[in-house]
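Contents: one structure, followed by commentary.
Here the complex is missing one protein chain, while the rest keep their positions.
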Amino acid sequence: MSFNAADLQGVLPAIILSVGALFLLTSEVFLRNVRPAVLGHAGGIPTSPAERVEAKLPPGAQGASPSAVTPPDRRYQAWVAAAFAALGLWASLAQLGDPAIAIFNGTAASDGFARVVAAVVCGSLLLSCLVAFGYLEALRATRGEFYALALFSASGMCLLGQATDLIVIFIALEVMSLAVYCLSAYLRRGNRPAEAAFKYFVLGSFASAIFLYGAALAYGATASTRLVDIAAALRGGGSGLLWAAAALLVVGFAFKVAAVPFHMWVPDVYDGAPAPVTGFMAAAVKVAAFATLVRILLGGFGDPVAALGAHGWQRLVVWLAGLTMVVGNLLAIPQRSVKRMLAYSSIAHAGYLLVAVAAMAGPLPRQDAIGGLLFYLASYGATVIGAFGVVAIIERKLALSGAGDDLSSWAGLSERHPALAAAMSLFMVSLAGIPPTAGFMAKLTVFRAAVSAELVPLAVLGVLTSVGGLYYYLRVVVYVYMMPTTKPDAVMGERLVAAGLALIGCAVLVVWMGVQPGAFASVAQNAVAVFSR
Amino acid sequence: MVGPVHYLVLAAILFALGAAGVVIRRNAIIVLMSIEIMLNAVNLSFLAFSRFPLVPVAPMQAGIYAGQVAVFFVIAVAAAEAAVGLAIVIAVFRSRTSVHVDEFDTLKL
Partner (left out) sequence: MDTDSAYLQPYLPILVLLLLAGVMCFAISILAGYLGPKRTFPIKETAFECGSPTTGDPHSRHSVKFYLVALLFIVFDIESVFIYPWGALLRDFAAQGLGWFAYLEMLSFMATLALGLVYVWRKGALEWS
């Protein structure tokens, strides 16, 4: 054990993101006109009763504090955060072709899989920062901690993608989760964000504890926390303790990826958190959680005999996937709030992703399934950030006028803002999985892998539930294009530069991945080779 | 003679108590404490497995210490988690003046 430059180079994206976060935090406190010692603004917690009342007022009033101190201009922070995210993206893509190596004494790996995951995370972060910029500015809620927390959580996600030791996985998981808990409580407006954050925190920590107990049992069974040693122990015949560990690890991550029956927190949290944060959570947290699930299941329990055998995890994942697809889609149908609908849709998509995980159990379709999973995660990320970006633009308008989120506020959007309407329709079409978009190609690759893994009933169920999903996705499009406008207020034209940039980026990605999936598939191919043993 | 089974059973009981506390108790602070109990139960089983290895390990093998190192990290993470959790509870308390989970009903299914 000694200093090794390759170790640091292996976690370069995570280092770049943490340095960015520390820079933002430090620059935040040295800005002028930050009122010291008053929790209300400096710490973000309203202390006096007056401020508490103020927090319940429409957000426009928040900046109008009695003191004449003007808040410092924090708009640079979004661009700095975006720049660091872009740097991380570049770093992960630049290393893409490098050979896979084990770093930090084998507790982490720097391989194609990790780099693709890091690239998707950094890309999601970049787009989310752009979406958040206009949103926070419009609500006068720009504070340095927001982007710093986003960067911290993204660095945790990058580490999650490459951790191959249960303890490192736990630490990275908590780095990601703790930052995301704070992000979802970020807007102090009424009861909703804090309550959502509390639910998220309790269920998230519960899941972390269950995961950790699984890790402890795995350690007991193998006297090591490395996934490699678990795999070795399995080859020598697994013990009951090890299977209990596998079940607990899977349940812990089933919470994180929002698989039914561990999905209860999702609608509340997605609804209560600010829309840009929700988009980031839906895209990036899912990527990291699924990446880790794959690492644990394939790296530790990947032996086909172990995966498919009498106690194999494949059956567990198949049941989770089936339940998640059906319940997610069914519960999405009655939703009137677009945000809640998207929350249930994210549960449904977790189900489709679990189909890919289930297909990985066998040795033969493993490569296709991993490639499909990564492609699906990337395409879902681009789509869902775009969708929540549009929601953010609508939501900030609604929040300023004090109204709630309902389908009716989307009526006639095409007349008021045709570009926004077109973008939203594109994202809905992609989420529904209709041909010229990324969503279709993603579903196709995943279901194809499921069929070649002889999981035909699961693939059929996936197709059927996707057809059921058409209803609630296309209902949004119907409202946007065919319903008459009920609310005359137009979306603000100002401050759509950054969000517009992000939406254009998302839309281009969605169409590009739908029309030319080959380019992305070849990138994913780099990642696949890691697990082909 | 107290052996690994005693510690493991105690850890399992503590973990179950913590899990039950998260599900049953209505006070947000108690829920936070229950989560801490769960994490510390895991710590106990890590240490028990480290002290009484179930599989044969060489005396100086790294695996023996992995469990003890894990405990350090879990302690640190649990502290961070407690800090964030308490901050969130304070935020909820400020908006509702209550720490009873039953009353957190603004968001409904």
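Letters A and B mark the chains as written, and numbering starts fresh at 1 in each.
Just so we're on the same page, a contact is a pair of C-beta atoms (placed from the backbone, for glycine too) under 8 Å apart; a residue touches a chain by one contact, two chains touch by 3 or more.
None of these values were measured; they are calculated from a predicted model.
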Touch with the omitted chain, as defined above, among A:A6, A:L22 or A:V305 | A:L22
Cross-chain touch to the chain not pictured, restricted to B:L10, B:L47 or B:I90, is B:I90
Contacts from chain B to the absent chain lie at residues 72, 75-76, 79-80, 82-83, 86-87, 90
Name, in rising order, the residues on chain A that touch the hidden chain in the full complex.
-> 1-3, 22, 25-26, 28-30, 34-39, 42-43, 45, 47
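Going forward, only the chains that are shown with their structure count from here on.
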How many angstrom lie between the CA centroids of chain A and chain B, rounded to a whole number?
-> 25
Chain B residues within the chain A interface of the complex = 8, 11, 15, 18-19, 22, 28, 31, 35, 38-39, 41-42, 45-46, 48-50, 53-55, 57, 61-64, 66-67, 69-70, 73-74, 77, 80-81, 84-85, 87-92, 94-96, 104, 106-107, 109
Of chain A, residues touching chain B in the complex | 45-46, 52, 55-56, 167, 170-171, 174, 178, 181-182, 185, 188, 190-192, 194-199, 201-202, 205-206, 208-209, 212-213, 215-217, 219-225, 229, 233, 241, 267-268, 271-272
